[in-house]
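Of the protein chains in this complex, all but one are displayed in their positions.
And now, chain A:
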Amino acid sequence: MEATKACISIRHVSKQFGKQQVLKKISLEIMEGEIFGLLGPSGAGKTTLVKQLAGLDTPTSGENFLLQEKMPSLKLIEKVGYMAQSDALYGELSAKENLQFFSALYGLKGKKQQQRIEEVMKLVQLSDHLHKLVSNYSGGMKRRLSLAIALLHEPEILILDEPTVGIDPMLRKSIWEAFYELKNKGTTLIVTTHVMDEAEKCDRLGMIRNGSLIAVGTPEELKQKTNSATIEEAFLVYGGA
């Protein structure tokens, strides 16, 4: 682990909304080419943290660095693919029109655009529904289309906020296979989740509770250190239960 470069560096980041302290002095390094899981219950502050990494918000104090450069930066934004927790899609347009729009924003056009649209839709197994209006999509299909859009411009860093919510187990498995494939190509992935068994699939995990980072390590390490059989148990131990 020491040899690989830190791709994302979160330094003493705190965030306050009014009186509520949502992130408390978080420091964390994420390495190039790993799948890093942010695990924590709903309301822990996962979305708040990854939004900062995507350039959509700034810390109250502390700094975020991506690829040795300080966020937010327009240059970095091109290298990041972001999938928000809620599906941000245009319902009155077809899936293809949504994909065309977002790929154009990243400067993809013509044959290359066409090719990328086919590739990402195949990856999320939506190729047969390319021409459907998004308003006629099911929840799981929208989730997958959002993922496809985040993958369009082949970003170096992928930030996925609860990517597999509402997706059935079979498809979830195939999506995780896609994540590993991206990782093998050198992409760094940050995946937030509140599902414990999904956390097992990550290379390393950061556990967040009430805005504090309570533990970081590989799933094996975390279980060993706490003498737990499952990640869930480990989380409870770290959480002071």
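Methods note: a contact is a pair of C-beta atoms (placed from the backbone, for glycine too) under 8 Å apart; a residue touches a chain by one contact, two chains touch by 3 or more; residues count from 1.
Keep in mind that, in the parts below, contacts and distances are computed from a predicted model.
Set against the options "Fe-S cluster assembly protein SufD", "Formate dehydrogenase subunit alpha", "ABC transporter permease subunit" or "NADH-quinone oxidoreductase subunit H", the UniProt name belonging to the omitted chain is "ABC transporter permease subunit".
Among the residues A:E29, A:E78, A:E154 or A:D203, only A:E78 touches the chain that is left out of the figure.
Of the residues in chain A, those that touch the hidden partner chain are 54-56, 58, 72-74, 77-78, 80, 82, 84, 86-90, 92-93, 97, 100-102, 104-107, 109.
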